[in-house]
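Handing you this structure, nothing more for now.
Just one protein chain is left out here, and the rest sit where they should.
As written, the chain order gives the labels A and B, with residue 1 at the start of each chain.
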Amino acid sequence: MAAYLVRRLLGTVPVLLLITLLVFLLLQAAPGDPASLLLSDETSAADVAEARRRWGLDQPVHVQYLKFITTAVTGDLGKSFRFAQPVSEVIAARLPATLELATAAIVVAIALAIPLGVWAAARPNSWVDNLGTGFGLFGISMPNFWLGIMLILLFAGQFHLLPSAGRSTYGVAGPEQTGLYFLDSLLQQNWPALKDALLHLTLPALALGTNMVGILMRVTRSSVLDALQEEYVVTARAKGLAERRVVWRHVLRNALIPIVTVVGLELGALLSGSIIVETVFAWPGLGSLLITGITARDYPLVTGLVLMYTAAFVIINLAIDALYGVIDPRIRY
Amino acid sequence: MRSKIIRAILGLGAAFASFFYHPCSSSAETRVAIGVTETMETYNPYGDSVSLLYGIWCQVMGCLGTYDFDKGEYEGMLAERWEVKDPNNWVFHLRRNIRFHDGSRLTAADVVHSFNRVRNDPQSKQKQNIAPIASAAALDDYTVRFTTKEPTAPLLEYLFDRFIITSKAIYDKYGPDVADRKYPIGAGPYRFKELIPGQRFVIAKNPAYPGMKEKKQAPDEIVFRVMREPEQRVTALLNGEIQIAQFIPPHMRDRVERSPNTTVKAVDSVEIMFLAMSPKFKPWDNKQLRQAVSYAIDRDAIIANLLRGEATRLDGPVGPGQYGYNPNLQPKYEYNPEKARQLVKQAGYPNGVDVDYYTPVGRYTLDKQISEAIVPMLHAVGIRAKLHTPEWATLWANVQAGKVPFYYMGRGSVVDPSVALSQYFETGGSPRIGYSNPKLDELLALERRTFDPAKRKKVLSEAMSIITEDAPAHFLWRHQLLYGIARNIEYRPTPSGRIFGEDIKVLR
Partner (left out) sequence: MVERAGGAWLPARLRIKVFAGGFIVFLLLVVGTLGPLIAPHDPNVQQLRATLKAPTWFTGNHLLGTDNLGRDVLSRIIYGARVSLLVAFAVVVISGFVGVSLGVISGYLGGKADFAIQKLVEVMWAFPPLLLAIAILAFLGQGLFNLILALVAQRWIQYCRVVRGQTLALKNRDFVAATQALGASKARIICRHIVPNIVQTSLVVGTFAMASAIIAEASLSFLGLGVPPEIPTWGTMLADGRIYISTAWWLALFPGLAIFLTVLGINLLGDALRDMLDPRLKRAGSV
């Protein structure tokens, strides 16, 4: 199994290389000059040219690409034009915000979708099933940015229950440790900060997680339905096991593979969803960083971010393959 | 020995006190949080060139002087006074009682060092502020001489509020990165407390700065929080999370004013909005067509309906409060679609003319909506404009390269119009409009050499009259900047967008 994973991991290297090349070419094709975008309106042409030289933008593309690759291999993604800091530092500073949001969205999705799906499958064609199916369709069809806006309109604008944007109220949180605010405040036992962090997290997590609830719920329903037809369920029932026990212990375990697969596939969608949801909620994560990077033509930052996104995606897929083995010991590599 | 014991007891007491009193809730301290739109991205005081950050660094590190919009004149900060020795040599006399926050004295050597750093720091984005200066020299500990490349009457426009003074000693000891990151020790009226790039900048009052002790109402601590979304700033203001919110969009004004705890204060910005028509391109090489545009646009209707009155119409490049404003500047373009239609015909387009029109989106107040409102006005007089909304990076690159014939744009920080006029309208100033007029070039060159303010204003006025008549650009308006302000704060915003702590009063 380890050998298999290593082989897969090595197989992703050319993919990542191709992706960086693609991004590089796209960036070069784009109109817009990072130097004149970043420097003040009054900067002289000579100073703009000097900045371009310093950033290596006066070099031909293949030279720039080779330089990027050779330093990237050593783990150095270069320096952001805009933030004048190493790209890895800029990304690291924003990563916790996105992680926090994505985790919360997944938790929301799993907590809602799996019970709903199992319940619906246990009583096919009942009102529970119909309601669940309807909700699933609703979740899939809902554009997440619109849902975000509507949530803001209702819960922040109308009822003043929840904050409309940002991650925290200034001055409530203690020093950053992990950068995940709810974890930090838990570690520091700072209850007001925990409440503050969770309040800020609620709306964006709902907006981001709802699509996934829909998809996950449907997959859970259908795979549980499939599993219910299997022989061992019939056997278990025949043995007189309680229905509840049959469903939750035996069926769910076997239905878990498609569910886990879909969670993994959906993580990619979640990453792209976070780009737009972060914009709606002014969430200071990687998604809004990417938009900033693109509008500023911050080539090293955009390349670094895309590389990170795709690497995360590839690794998630690998992790899921590995998980199969854990869930179902029959699977061997 | 004795003092050691006393110190130990004091220390214990302090520790004890801080155990019970969370420093944030201490009632003696006043804190004002400000929701701002500009991101603060680097620890390097020279690494940004946005007006808000100039203002913050100016308070923390210090700068030579500032423009007082009320009095309409320049005022010294670290510099006590200045004189023009001859057209190429300016001498600044520093105040002798300024100390850095670590206790060391601020001297002419620091000023010269700062000048060199603006010029040589690879991260510097402020070279344009010292562009007219050839060299800087310390004449003695408290006297600095700047030698300009050629006579530059508006030199203070370049230096004041923008040229940040930092400590030479700290730089020499630690080098730029460590100095900026770990020892942001300045000499200004506020001290550096915390900077989290992209999120917040916290500064605290420096009572040691001359005159600051007396300013009891100035906040002890100011938190500048980055809040890009207007909705976010307004909500935070209404919830009392922040006390000042920058740039409230016109349609949200009511909401802030209706709340019992907040109010809105408006100020004309120093950003001039205009339509550029580049004579390099057909059909804009025709002056009559350019003038037709100027007559075709109902600025008053746009200001009244779209901008809800929150803009001040421009007749000519500058308006009231800006340097060189002349209320009698000619010509003036009134809204006159009939005349515009005729001019289009006279220009040789009896059946109208098709043009491409470019606008930024989300860069200026309601930019896209304004352009969408302008298009039918142009159609009505026979100029069939097709609206394009390219992404900013693309538009800006093309404008700077002189590739866009007709666009909506703003030019900020026009206190003294000298630099902006040269940049857009002087031959060789920049390719952005590509307009060239020897008569105007002459006047602009003369204006820079004229040190007598009255004479200079006259020359400027003449130059602006030529631009308005020739209409390579149609000047529209200056937006008003709306600030949401909590009622327990007294603050009057400035046109330039800088925010000084000493201008804020916390009412108790």
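In the analysis below, contacts are C-beta pairs under 8 Å (C-beta built on N, C-alpha and C of every residue); 3 or more make two chains touch, one makes a residue touch a chain.
None of these values were measured; they are calculated from a predicted model.
In the full assembly, the chain not pictured is in contact with A, B, by the touch criterion defined above.
Residue in contact with the omitted chain (choice from B:G62, B:P154, B:G186 or B:P230): B:P230.
Residue A:V219 is the one among A:A51, A:V219 or A:L289 that touches the chain not shown. One of B:E38, B:E391, B:D441 or B:D470 touches the chain omitted from the figure, and that residue is B:E391.
Residue in contact with the omitted chain (choice from B:L64, B:V112, B:A179 or B:M252): B:M252. One chain of the complex is left out; on chain A, the residues touching it are 14-16, 18-19, 22-23, 26-27, 29-31, 125, 130, 137-138, 140-143, 145-146, 149-150, 152-153, 157, 215, 218-219, 222-223, 225, 229, 258, 262, 265-266, 268-269, 271-273, 275-276, 279-280, 290-291, 294-295, 306, 309-310, 313-314.
Of the residues in chain B, those that touch the hidden partner chain are 230-231, 234, 249, 251-252, 254-255, 301-302, 305-306, 361-362, 366, 368-369, 372-373, 376, 386-391, 393-394.
One rule holds in what follows: only the chains that are shown with their structure count from here on.
If you average the CA atoms of chain A and of chain B, the two centres end up 38 Å from each other.
Within the complex formed with chain B, the chain A residues making contact are 30-33, 36-45, 47, 54, 82-85, 93, 152, 156, 163-166, 169-171, 282, 284, 292, 294-297.
On chain B, the positions that touch chain A within their shared complex are 24, 33, 39, 41-42, 44, 47, 49, 122-123, 125-129, 131, 197-200, 223, 225, 227-229, 231-232, 235-236, 239, 241, 391-394, 396-398, 400, 411-412, 419, 423, 430.
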